[in-house]
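With one protein chain withheld, the remaining protein chains of the complex are depicted in position.
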Amino acid sequence: MIKTVIIGQGMAASYLEVGLERLKRNEIPDYGVPLRNWIPVKYDEIEIVGSYDVDERKIGKTAYELAREFFDSSVIPGKLKEIQVRRGIHMGSLKGLPYKAKGLEEKLGFDKAVETLIEEWKSLGAEVFVNVITTEPAEPIGSFDELMARVREGYLSASQAYAYAVARYAKEVKPSVFINAIPSPIANDAAFIQLYEASNAIVFGDDAATGATPLTADLLEHLYQRNRRVLGIAQFNIGGNTDFLALTEPERNIMKKKTKSSMVSDILGYEAPNYIRPTGYLEPLGDKKFVAMIIEYSSFGDFKDEIYVIMRVNDKPAIVGVLIDMIRLAKIALEKKKYGTVYEVNAFYTKKPGPPGAKAISKVKAFYRLLDWLGLKDPRD
Amino acid sequence: MIKTVIIGQGMAASYLEVGLERLKRNEIPDYGVPLRNWIPVKYDEIEIVGSYDVDERKIGKTAYELAREFFDSSVIPGKLKEIQVRRGIHMGSLKGLPYKAKGLEEKLGFDKAVETLIEEWKSLGAEVFVNVITTEPAEPIGSFDELMARVREGYLSASQAYAYAVARYAKEVKPSVFINAIPSPIANDAAFIQLYEASNAIVFGDDAATGATPLTADLLEHLYQRNRRVLGIAQFNIGGNTDFLALTEPERNIMKKKTKSSMVSDILGYEAPNYIRPTGYLEPLGDKKFVAMIIEYSSFGDFKDEIYVIMRVNDKPAIVGVLIDMIRLAKIALEKKKYGTVYEVNAFYTKKPGPPGAKAISKVKAFYRLLDWLGLKDPRD
Amino acid sequence: MIKTVIIGQGMAASYLEVGLERLKRNEIPDYGVPLRNWIPVKYDEIEIVGSYDVDERKIGKTAYELAREFFDSSVIPGKLKEIQVRRGIHMGSLKGLPYKAKGLEEKLGFDKAVETLIEEWKSLGAEVFVNVITTEPAEPIGSFDELMARVREGYLSASQAYAYAVARYAKEVKPSVFINAIPSPIANDAAFIQLYEASNAIVFGDDAATGATPLTADLLEHLYQRNRRVLGIAQFNIGGNTDFLALTEPERNIMKKKTKSSMVSDILGYEAPNYIRPTGYLEPLGDKKFVAMIIEYSSFGDFKDEIYVIMRVNDKPAIVGVLIDMIRLAKIALEKKKYGTVYEVNAFYTKKPGPPGAKAISKVKAFYRLLDWLGLKDPRD
Partner (left out) sequence: MIKTVIIGQGMAASYLEVGLERLKRNEIPDYGVPLRNWIPVKYDEIEIVGSYDVDERKIGKTAYELAREFFDSSVIPGKLKEIQVRRGIHMGSLKGLPYKAKGLEEKLGFDKAVETLIEEWKSLGAEVFVNVITTEPAEPIGSFDELMARVREGYLSASQAYAYAVARYAKEVKPSVFINAIPSPIANDAAFIQLYEASNAIVFGDDAATGATPLTADLLEHLYQRNRRVLGIAQFNIGGNTDFLALTEPERNIMKKKTKSSMVSDILGYEAPNYIRPTGYLEPLGDKKFVAMIIEYSSFGDFKDEIYVIMRVNDKPAIVGVLIDMIRLAKIALEKKKYGTVYEVNAFYTKKPGPPGAKAISKVKAFYRLLDWLGLKDPRD
C-alpha cells in the first residue's frame, strides 16, 4: 500500500478522497487519470492514512463528514469515516482569508510542532504527502544555509515548513515523497532540492497542471511547430471555489502569474506578449471554471490569424486525476531511488516544473518523456 | 534548383508564387513555414518553372497577370511574368462548377495528352509537381492492374491522370515527386504506391493540412494524454474562396469528410461521435475562413467539461507555408531515394497521410517523427 | 380551463406536459415563460385534454408512460396518466424518417378522418391546439379556392390537414386557436388566413422561436441601431434530438432555412450575406443544442469588427416556456375575438410571423408591441 497523507483538507482533498475510493470500487471510470492502467501500480494500492488542516471547523472531523459539503451522502464511501482531520501548521499562511485557524506551532513552537508531525506520520506509516493547502505567498529560499537559518527562526511558509518536515521524516524514518500541488516554490527552490537529495526524499512540483495552462502550452507548441509567430496571448479565468477567492488577493495572485509567465517564452523560443493569470471570482460558479483565451499570430506572408478558446471545466475533478497519477509515480520514484526531484514527472503534471532552471516544455512533449522514463510505449503505436 | 511545376493555377498557386518570390527576396518573414531554416535546402533553391490549368481565361496568361486578382501590383514580383499558364488536362473534374474549361485530352485524346505533358516537363526540367487543382470526386483505384486498365480507357480523375503522367515522366526522364495537396486519394491508393515504387517516383499526400484539422488532431491528442473521454466533437467551417464553393456540391464535400473521419478514432483509440466537415460558403468572406469547434468530454468522476474553439484564419497563406516545406522535402526524399511515399512527411503535412492503411497521428507527434526522419534535433532542447 | 390538445406526442410534448403540471404544483419556477405572472391567465387554467400521434409505438399509451423516455419517474406528475395518445393523421409527412406510422386517413379516408377528429375534440371540449409534429416539407397554398380543391383531393401536409380540421371545428363547434409551432406555413398562408377569418378561428405561427434565431434577431437589431454595416453572418446549429435528425433530410432542412432568410433583411433594411440554417445531427448530444454564430461588420471609418457567439442550450425547455405563453394568449385572443391571426403574438413568439407579407422585427421590439397589445406596462418602468 502507498500510505498517503493529505495536507490541506479542502475541496480538492474531499474530491480526491471520494474519487479514489469510488475508483477503487469501480463505481466510476478512470477518465482523467493520464496513465490509467498502463503502469504496474494499481489504484487499490493507494491508501489515504491521514489528513491535516488548521481550520478549527475541520479539525477532529472525519473526511466523510467534510465530503458532505460537496457530495450527496449516497455517493460518499464509508471508508472515509476512518480518516480524521488532524491539526497541522500554518505559519501565518492564511492571513487575509476568512478562516479561524490555529496551527500546532502556535501551541508548541515550531520545533516541537515538526517533531509532533514526524511522530504522527511514523505511527501512520506515511510515505507520500500531497500538499493541497490554499495558495500562499512564498519565494524560493535559494541556499541550503539560508533554509537552515529560516528553520532555526521558524520563518517559513506553511508549504516550506511541511516540505522541511517531510525531509526530516524521510531521513529519520523512511524515504518519502512530497507532492507539491500548489504554486509555492519547493521543487523550484535549490535549497529544497539540496535538502531532499541529502534526505532520501523526493519532491514533485510545483503547482499541479489541470486546466487552461496545459492547453495553452499545447496550443503554443502547435503554433511553434508551424512557425506561426505569436503576436499576443490573453487568458482569463473565473471560478467560484476557494482557490479563486484566495487569488483575489494580489499577493496570492502573483504566485499564479509567476508559474505561468516563463512558459510562453520557454515553448515559443521568444518573448511573446502575454496576459495570463487568474482573473476573477464569482461565487455562484462553485467548482465550475470558465476560461477564455485569445491568441493572435502571424501566418505565412504576415497575414494575421486568431484563435479563441473557451473552456468550461470542473476544476477539482481535473486535479484529482493528476494527483492519482502522481501518488502512483511517487511509489515508482521511490523504487528507483530518484532522490531530489524528477523532471520527467514534473514536466507533464505541473505548471512550473522543478528543479530550478528547468524549462517548461509543452505537455504533449512532456507526455512522451514521461513514457520514456517509465519505459512505456505509446499503446497506439 | 528544385524545378517545380504547379498543377491548378488558382488562388493557392498565386499565393505560393507571390509568397515564394517575396520570401526569396526577404520581403516577408518565413512565418508559417514549419521547418524554417532548419533544413539544408534553402528557399532560394525552389524555382517554379511551369503552371497548368484548364480554365480558358487563364491559359496563356502569366502568373503575374493572374496574381493581380489577389494582390496589389506593388507587391507582385516581376519574376512571375516568366511563368506562363499552359493547358492541362481535366478529365471532367470541373463538372458542376462555373468554369469554361477545355483540357488537352479533349483535343488530343488521353494518351497523346500525357505524352505532350511529359515532353513539356522534360523541356522545363521539372522534378517536383504540386497538385492544387479544385477538389474533385475520386475513389482509390486499389490495384495496379485496375489502374492500368483505367489508363487504357482514359477513365481517371484529373489528379489520377496527372499522378500517372508524373510516374511515367519519373521513369522515362528523371526521378520526381508528386505533392498531392488535395483530397483525391493518391498516396492512399495502393495502385499508385505500387506504380510510384516501380517508377522512381514519390508521392506526398493526401490533402495538405492547414487549418482546423491539425488543430483538432492536437486537441484530441491533448485529451487522449489526459485520458479524458471524448463524448462528441463538432467542427464547422465557413469560407468564401473557391474551395468552399466547390464543397457546396455534396460529391466534393464527401471527399473532405473522408479525409477527416478516421482521424478521430486513430488518435483517441476509440470511436467518438463526431461531425467534422466543411459546412458553408459565404462569398464575401473571400479567403478568410471561420472555424467553430465544440468538444465535450468526461473528466475524472465522469464530470462533463467542454472546450469551444473559434478560429479566424487566412486560408491560402496557411497552405503556402506547408507547400514550401513539402517542395524542399521533395528534394531530400529524392536524394534519399525513398520511392513510393514517405509517411513521415505525410503524417505532419497532410490530413490523410498515405500509404493506405497508415494511421493518422496527432500533428504534434508527427512533428517529432519528421524531425527524426530528417536527423534534426528540436532546437529548443 | 383552457382545454388544450397536443398534436405530435414527441419530446416537446412530453416536456410541455411534465413541465406544465410541475409548474402548476409550484415544483419548478416559471423561468423561461416570458409573460410570467403579468397576464390575468394563470398557469392553472391550462388543461391538456388530449394528444395525437401516428407512431404505432405511442398510440394508446399515456403521456405518463411516454414521459419516461425523458424524465425520471420521480418527477413525472401522476396527472399525465389521464392523457392517452390517440391516432392522428400524417398525410405522408413522415416519409424518410425511421417510424412505423399509420394515420386515421389510411383507415377512413381523409373526409371521414377529419370528421372523426372533430367528434373527438368536441367530446374533449378542446379549444386550443398545439402543433408540434416533426418538421415536414410544405409550401403555402396561397388561395382559398386552391385550398378547398386540395381538401377535396385530400392533398395536404399533416399540418395543413390539422389546421383545416381545426377551422372546421371552430366553425361547427366553438371558436378555437391553432398554435403552429413548426415551420409549415399556416399563419403565412393567405389561404388559411382567409379560412380562419371565416371560421371564428385563430392561428398563431409559424415556427416557435426559441433558440438562436431570436438572439440573432436581437443582435442584428443591436447592430442596426448603431448603424454598423453587417458584412456577413454565419450561424451553425448542432443537436441530437429528433428535430435535428429530421433536418438532415434536405427537404426538411430547406423549411428551416426559409423561415430565417427574410429576417436578416427585414431587420437590417438591406441584404446582408448570410448562412443561417440547422447544420448537423450528433446523436449523443440529445436535447442539448450548440450554436455557433459569427458576425462581421463595418464600424465607423470602415474598420472591421467581429462578434462570435456560442450557445449551449437545452432545446425543449426553451420551447415549453414559449408554448405556455401562447396557450394563455390563445385565451386572450379568443376573448378579443381576433379571428384570423395576431401579428403581435406571432412577432415575438415565432420565427416567421404571419400573416403573409408581415415583416420580421427584432424580438426586443416585438416584446414591447406585445405588451402594448396586452395593455401591459413594462414593470421596470
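We call the chains A, B and C, going by the order they appear; numbering starts again at 1 in every chain.
Throughout what follows, a residue touches a chain if its C-beta (ideal position, glycine included) is under 8 Å from a C-beta of that chain, and two chains touch if they have at least 3 such contacts.
No experiment lies behind these values; they were computed from the predicted model shown.
> Out of A:75, A:282 or A:376, which residue would touch the omitted chain in the full complex?
That would be A:282, which touches the missing chain.
> Could you tell which one of C:226, C:336 or C:377 touches the chain left off the display?
If we include the chain that is not displayed, C:226 is the one touching it.
> Of A:60, A:232 or A:269, which sits in contact with the chain we cannot see?
That would be A:232, which touches the missing chain.
> Considering the whole complex rather than only what is displayed, give the residues of chain A touching the chain that is not shown.
Missing-chain contacts on chain A: residues 231-232, 234, 236, 238, 273-275, 279-285, 290, 292, 294, 296, 306, 308, 310, 312.
> List every residue of chain C that touches the chain not included in the displayed model.
On the chain C side, contact with the omitted chain comes from 15, 19, 22, 28-36, 214-215, 218-219, 221-222, 225-229, 266-267, 269, 297-314, 317-318, 320-321, 324, 359, 361-365, 367-368, 379-380.
Here, only the chains that are shown with their structure count from here on.
> Give, as an integer number of Å, the spacing between the C-alpha centres of chain B and chain A.
Going by mean C-alpha positions, chain A sits 44 Å from chain B.
> Using the average of all C-alpha atoms in each chain as its centre, how far is it in Å between chain A and chain C?
52
> Would you mind listing the residues of chain B that make contact with two or more other chains?
In chain B, the residues touching two or more other chains are 306, 308, 310, 312.
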